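The structure is given below, and queries will be raised subsequently.
A single protein chain has been removed from this complex, and every other one stays in its place.
Up next, chain A:
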Amino acid sequence: MATVTFDKATRIYPGTERPAVDALDLAVEDGEFLVLVGPSGCGKSTSLRMLAGLEDVNAGRILIGDRDVTDVQPKDRDIAMVFQNYALYPHMTVADNMGFALKIAGKPKAEIRSRVEEAAKILDLTEYLDRKPKALSGGQRQRVAMGRAIVRQPQVFLMDEPLSNLDAKLRVQTRTQIASLQRRLGVTTVYVTHDQTEALTMGDRIAVLKDGLLQQVGTPRDMYDTPANVFVAGFIGSPAMNLGTFSLAEGYAQLGSTKISVPRTAVTALGADDNAKITIGFRPESLDVVPAGTPDSIPVLVNIVEELGSDAFVYGELTGELGSKGLLHSGAGEDQVIVRVDPRKVPAKGETIHVTIRTGEQHLFHAGSGLRIDA
């Protein structure tokens, strides 16, 4: 087993100005499950491919354990990768697929067979060992791809969105299976996904990337409770956080006639480039529905109610004097607010509800730089 270290690793694709991955500094602990997450084009797959050796590193270094592997061939890095489309060899049986690496390495037949059978047992593939990939279902193919990695007993597993080709139900099931398998094998794993739910549920730690830049690394709880900037705040969590930029006056953020109190320390932390404005984020579950007329409440016109059984989410927009001013945005779009409400008492469409932000549950960010203000 080994640690993985990205040391200012940079990748610039030929013919482009901006680096796809820009001076990535990241340390993965021994045996850790690290998830790289971000929107498409953020450089997460490129980072993984750099670690795999499939992509050149233009600057910086990559280490596995204490060994500098920056210029080492993929096969000599002692890693195994699971591809998004599985990349199984179509003309080989499941057993041959899983044993291919060992065969190339010149291992004796008996050892290959026993290691393949062992992996097949772990993955519940024993009865399919003599089939070709085309005779398998999507989930089984995914497991063969996992098996191909396990058989090699590598120091690091690399997984590039291995669940994105499964249907929703199977994805949830396989998610927990991969996570528990990784805990059992204790192999350092770097996992790439664009799905923040996958990231939160599977990772020991999560690294969020955007435009080739690392935004934040931390445990799922860290990411959720203390997002380092506006981007992470909006990206992690489902439904997404509501975010708004407001003018500050007398220690209050002004939302029309509604005032949201801002701690004194946060006000003093603001700099010149913030222009006396502050960005406030509040999660859908940090809002309380209150009776109309409550001071400092925010009126929300209900557009859609999503009922999930255990929860209900109101997708609404600001009304009255606050409406259509581009004050707020959320995962649902401009001027939209998402509110979690009691699933037993959902408002009707077209109704106006009033909400307040629960004290202490708002997230404060610099309006200029987008960085978190710790208050």
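Please note the rule applied: a residue touches a chain if its C-beta (ideal position, glycine included) is under 8 Å from a C-beta of that chain, and two chains touch if they have at least 3 such contacts; residues count from 1.
By our rule, contacts and distances are computed from a predicted model.
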From the list "Sarcosine oxidase subunit gamma", "Thiolase family protein", "Carbohydrate ABC transporter permease" or "NADH-quinone oxidoreductase subunit A", give the UniProt name belonging to the chain omitted from this structure. "Carbohydrate ABC transporter permease"
Absent-chain contact - pick from A:Q177, A:T197 or A:Q254: A:Q177
Considering the whole complex, which of A:A95, A:L136, A:M159 or A:V305 touches the chain not shown? A:L136
In the full complex, which of A:V4, A:A80, A:A95 or A:I280 touches the chain missing from this view? A:A80
Could I get the residues of chain A that touch the absent chain, sorted low to high? 52-54, 73-75, 79-81, 83-91, 100-101, 104-105, 123-124, 132-143, 148, 152, 165-166, 169-170, 173-174, 177, 181
